[in-house]
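So, chain A:
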Amino acid sequence: MDARDTIPILIETSAATDGCFQNTRPLLHEIAHALRRLQLEGVATTLDLSAIPFGPGDERQLIDFLGKGEVSAKLEAMGESLIWESRYAGVWIVEHRSTSSERLAFQLEITKLPAILASQPEDIAESLLMLREALESPQADGTLV
Partner candidate 1 sequence: MNDSMDFLLWTRGTAFDVAIAIFIIGLIIRLFEIVSLGRERTLAEPKGSEFLPGVKTILTRTLPDGGTFKRQPLTVIAGYVFHVGLLITLLLFIPHIELFRETFGFGWPGLPNPIVDAAAVLGVVGLLAALWNRLTNPVMKMLSGGEDYLVWVLTFLPLLTGYLAYHRMINPYPLAMGLHLLSIELLLILFPFTKLMHTFTLFLARWYNGAMSGRRGVQS
Partner candidate 2 sequence: MVDKKIKTLGDALRRNGVSRRGFLKFCTATASMMALPPAMVPALAASLDKARRPSVIWLSFQECTGCTESLTRSHSPTLENLIFDHISLDYHHTLQAASGHAAEAAREEAMRANEGNYLVVVDGAIPLGNPGYSTIAGFSNLQILEETAAGAAAVIAVGSCAAFGGLPKADPNPTGAVSVRDIVTDKPVVNVSGCPPIPVVITGVLAHFLTFGTLPELDEYGRPKAFFGTSIHDRCYRRPFYDKGLFANTFDDEGARKGWCLYKLGCKGPMTYNACATVKWNEGTSWPVESGHGCLGCSQPDFWDAGGFYNALSIPVGDISRTTSYAAAAGLGVAAVAAGINHKTKVAARKRHDRVTIDDLEKIS
Partner candidate 3 sequence: MTKATLERGLNAFREQVDAPVAAFFSSCVNCGMCAEACLFYTETGDPKYTPIHKLEPLRRVWEQDYTLVGKLKKLLGLARPVTDELLREWQELLYDSCTMCGRCSLVCPVGNDISYMVRKAREGMVASGNSPVDVQGAAQRAVTIGSPMGVRFKALSSQIKHIEANSGLKIPLDVAGADYMPLLSSMEIINFPEYIESLARIFRQAGISWTLCSDAFEATNTGIQIGSSDIARELVQRIVDGAERLKVKFVISPECGHAYTSIRWEGPDLIGRPFPFKVIHILELLDELRASGRIKTANLSSERMTFHDPCSIARKGGVIDSPRKLMEMVSSNFVEMQDHGKWNWCCGGGGGVSAIGDAEALRFKVFKRKKEQIEQTGASKLVTACANCRLVIEEGLEEYNVELPLEGLTELVAHHLVEDA
């Protein structure tokens, strides 16, 4: 949601202006190169979209262009994060938000699976401990689960 939409002032935007800043196209080329690299060498690439000089409309144009693919996930850790695969397999969009829904980071990951979706080894170790603990200590009401 664009904060500007709530300002009750009419901003004239001609059709010509919308998305004509030409900043999306070069980025799409970069994505294509990254995909090729992933395909041939298995090397993942992350593009930080906040470092790209976007004009008004550019970002929306890019996201619309990439579209939505089969997978989308929501992560709840220090606020919400939205992660979805675009209709181009291997191109993932990762948006991190804070607890007050401010965007913290916005990235494109060209990878098989964004690292943040995978369970982290430390967390796995911790959860194993927790699970064992739970199994070893009998429940007060006698049920296992």
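How were these candidates chosen? In short, all candidates are chains of the complex that A comes from, given by their letters.
Note that in this section contacts are C-beta pairs under 8 Å (C-beta built on N, C-alpha and C of every residue); 3 or more make two chains touch, one makes a residue touch a chain; residues count from 1.
Since the model is a prediction, treat every value here as computed from it, not as a measurement.
Chemist: Since the rest of 1, 2 or 3 are in the complex but keep clear of chain A, which one touches it?
Modeler: Selected candidate: 2.
Chemist: Please name which positions on chain A make contact with candidate 2 in the complex.
Modeler: Residues 3-4, 12, 14, 16-17, 21-23, 46-48, 50-56, 58, 75, 77-79, 81, 96, 98-100, 102-105, 107, 115-116, 120, 122-123 of chain A touch candidate 2 in their complex.
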